[in-house]
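Rest of the complex left out; these chains stay put.
Letters A, B and C name the chains as they come in the text, with residue numbers starting at 1 for each one.
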Amino acid sequence: MVYLTRIEKFNAAHKLWVADWTEEENVAVFGRCANANWHGHNYALHVTVKGMPDPFTGFIMDAKKLGGIVKKEIIDHVDHRNLNLDVPFIPAGCQPTSENLVIYFWQQLFPHLPPEVMLHRLKLYETDSIYAEYFGE
Amino acid sequence: MVYLTRIEKFNAAHKLWVADWTEEENVAVFGRCANANWHGHNYALHVTVKGMPDPFTGFIMDAKKLGGIVKKEIIDHVDHRNLNLDVPFIPAGCQPTSENLVIYFWQQLFPHLPPEVMLHRLKLYETDSIYAEYFGE
Amino acid sequence: MVYLTRIEKFNAAHKLWVADWTEEENVAVFGRCANANWHGHNYALHVTVKGMPDPFTGFIMDAKKLGGIVKKEIIDHVDHRNLNLDVPFIPAGCQPTSENLVIYFWQQLFPHLPPEVMLHRLKLYETDSIYAEYFGE
């Protein structure tokens, strides 16, 4: 079993805000991340699949094809978008934290991978010093 | 003459949009950067000053003090903010491109540096593959 | 279950030296790392916790709060310090190798994390090309 990882990047705006809370409560919990007019990040998404190398091609799957699926299913929906408002597969009112994003991205990507590989891990860098990971369980 | 650089980071939302243009014109020029609901970046700002090392301290200026001035005069105003709406020293209606930001940041920072150094260069990374530089002339 | 990682950095001096050995024996085993007058590193510590995202905040825990605990319990004791001489929670005479440091840091950090997360991994970069990891077992 070999693991293959492809990294794709996107730039997006978001804020952390619970609609049922007052502004004071939101700022108390989320600090500057609750800024009303949004802020944003350069995100880097590591997509790891696992499988057996094909005896002819040496691929578990073509990394370029993997990149194409990730772009079509995830990046095209989030790049230069607002993660609170613009993304169909992020439920309205849910916080677009990195911890939640890796779960939404997993649900979005999982059905579109070819049968010869299994999705193993999503790792999302929000900044150089914070990242979240999800293994589907 | 020795050059000293301090790097400070911030996360902000912005969009590129000319108010006098139609949405079609804005999208034609700015592409995805014109997304109505904003997008954002992790910015890294390199501030370079030049001067002579002090014979006692070996500093041209204390890098921590330089970092403090950059934080107070620039980072605190732009971090977790919207560059189109929230920043007093970015003129309303001006595009917050990296090329313009290095000029606004220069004007903002210049008067606050101590006399023993000269501001030499501002370099602003917008993504891993795009950066702007300004030398004050 | 989602994994969240926060990276904190520190700069410290150390040397590798067994008090019961001669200088020749120390140099034979540790090479330049046994330099009598110390050497030092820029360390980067990756702290990974795991838990379930809170339905309101989307956090498994606030990454800023995690950073604050890591700074108070570890970084403040090792940053700009000598790892052989200055750190109360590194036993005298023990070698401050990265392999040992991740164990000492685990013991130091473990009791201070909130109940909603479990400490999953410590990863310590000593240089760009050497790092140690510990999972608590």
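In the analysis below, contacts are C-beta pairs under 8 Å (C-beta built on N, C-alpha and C of every residue); 3 or more make two chains touch, one makes a residue touch a chain.
Note that the coordinates shown come from a computational prediction; the quantities given were computed from them, not determined experimentally.
Novice: With 3 identical chains placed here, how many copies of the sequence make up the full complex in this file?
Specialist: Shown in place are 3; the entire complex has 6 copies.
As a working rule, only the chains that are shown with their structure count from here on.
Novice: Chain touch graph shape: choose line, ring, star, complete or other and state it.
Specialist: Topology of the interface graph: linear, an open chain of contacts.
Novice: Which two chains have the most C-beta pairs in contact?
Specialist: A-B
Novice: Take the average of all CA coordinates in chain B, do the same for chain C, and state the distance between these two points in whole angstrom.
Specialist: 34
Novice: Can you list every residue of chain B that touches 2 or more other chains, as numbers and ranges?
Specialist: Residues of chain B never touch two or more of the other chains.
Novice: For chain A, which residues are in contact with chain B within the complex?
Specialist: 9, 11-14, 32-33, 35, 37-42, 79-82, 85-86, 127-128
Novice: Could you list, by residue number, the parts of chain C that touch chain A in their complex?
Specialist: Residues in contact with chain A: 1-8, 48, 53, 56-60, 62-64, 67.
Novice: For the complex, give me every residue of chain A touching chain C.
Specialist: 16, 18, 29-31, 94-100, 102-103, 128-135, 137
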